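All protein chains of the complex are present and in place, except for one that has been dropped.
For chain A:
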Amino acid sequence: MKENTHTLSGAYALNALPEEQAREFERHLARCPDCAEETRGLCETTARMAAAVRHEPPSVLKARVMEEIGAVRQASPIVPATMGRSSRPHARLLAGRAAAALLVAAALVLGVLLIRTNGQLNEERVQGDRIAAVLAAPDARQVSTRVGAATVTAIYSPAKASVVVVTAGMPTAPAAHDYQVWLIGPDAIRSAGLMPDRPGPVLAGPVHAGDKLGITVEPQGGSRQPTTQPLTVVALTS
């Protein structure tokens, strides 16, 4: 990447970059948290410039639009670039300290976190710190598995007794349902919470030795015990 790529944030936020350069800058954004954060702020700024020229459209337009959306098929949720690069086609266990793929995944998740936690509430910052601690743990290991077209990646630190779960390409849960994460031990199944709608990392714990990680579809708000067959079950320890 050329050294002056970082300075394209303004032209990008103004939608003034020629197509090819815009796509190139977007690829840069995926791996440069500084530019991603700055660009986000500059795009909020141009949105304010738009708000300053507000002008109500003719009222007949609404009826046309509402009628037409009936014929427009909605897109499926996209696979976030942050995970697409680190996903693997099959369940795979990377044990050991210096697995390159794990470091890449950790860096990408951290990049997302840095953007997300900025300016957000302390509670979420603390959560971000805890997630960062798991990713940085010397004993952290990564397991990725496919669920249909989606990828579920678990990064588990025995020392921290915690696992970070990241999904990519998961379809939205059915209406009035949520995805729920479970820690499945030899004696009991414990809820590890609900997955957020947006593709952010989920921290679950405490993980006991021998626990497996499962994901089910549950009625909105979650269940005390799984009520459906798991979409996937991942062994956290080999």
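Keep this in mind: contacts are C-beta pairs under 8 Å (C-beta built on N, C-alpha and C of every residue); 3 or more make two chains touch, one makes a residue touch a chain; residues count from 1.
Here is the rule we go by: contacts and distances are computed from a predicted model.
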Which of the following names does UniProt give to the chain that is not shown: "ABC transporter ATP-binding protein", "Cytochrome bc1 complex Rieske iron-sulfur subunit", "RNA polymerase sigma-70 factor (ECF subfamily)" or "Xanthine dehydrogenase family protein subunit M"?
-> "RNA polymerase sigma-70 factor (ECF subfamily)"
Mind listing the chain A residues that contact the chain we can't see here?
-> 4, 7-11, 13-18, 36-38, 40-58, 61-62, 64-66, 68-69, 72-78, 80, 112, 115-116, 118-121, 123-124, 127, 130, 162, 172, 175, 178, 180-181, 191-194, 196-200, 202-205, 220-222, 224
